[in-house]
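For reference, the structure I am asking about is given below.
With one protein chain held back, the other chains of the complex are shown just where they sit.
So, chain A:
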Amino acid sequence: MQFMLLFSRQGKLRLQKWYVPLSDKEKKKITRELVQTVLARKPKMCSFLEWRDLKIVYKRYASLYFCCAIEDQDNELITLEIIHRYVELLDKYFGSVCELDIIFNFEKAYFILDEFLLGGEAQETSKKNVLKAIEQADLLQEVSTEVYYHHCKATAIGVHHRVFGLSL
């Protein structure tokens, strides 16, 4: 995998993971163009498209688009399931994850991703093991006050972002 982008329907980038070295300028350009291309796709279209010399695999979960760029020889369907597995992990971790969770806990989204994928390849495909690793890390943290962002979430402006609707 070369990179993974998560963005909202308004084109706001919520997560960007780059597995190839690129300059900031190139990253911005790619993001801009690709977001536009994917957002222009209609709902019934297939989840794959060719873009520059890469294959793009994308899927929408509620208000977020998950978009991966893979190389010519990579397997598209399994990439779709990588996306799904990542959503499952987020869902289990946050409990019915929605876009706001990723906005307010963006660093956690990156940590979880790193336990699952590393260098663009699947590192651990057992859901249990990935979650265990994250929980262990969490246990190492200082126990502290309740997460303040509950409050922020309740008062945040904007549309109620529906949960991803995973029935697991």
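Definition applied: a contact is a pair of C-beta atoms (placed from the backbone, for glycine too) under 8 Å apart; a residue touches a chain by one contact, two chains touch by 3 or more; residues count from 1.
Throughout what follows, contacts and distances are computed from a predicted model.
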{"item": "Undisplayed chain, where the name is taken from the UniProt record, one of \"Transcription factor TGAL1\", \"glutathione transferase\", \"Aminotransferase class I/classII large domain-containing protein\" or \"AP-1 complex subunit gamma\"", "value": "\"AP-1 complex subunit gamma\""}
{"item": "Residue among A:Met4, A:Leu89 or A:Ile103 that touches the chain left out of view", "value": "A:Ile103"}
{"item": "Sites on chain A contacted by the missing partner chain, in the whole complex", "value": "13, 16, 19, 21, 24, 28, 42, 44-50, 53, 72-73, 75-78, 80-82, 84-85, 93-97, 101, 103-108, 110-111, 114, 118-119, 121-129, 133, 136-138, 140-152, 155-158"}
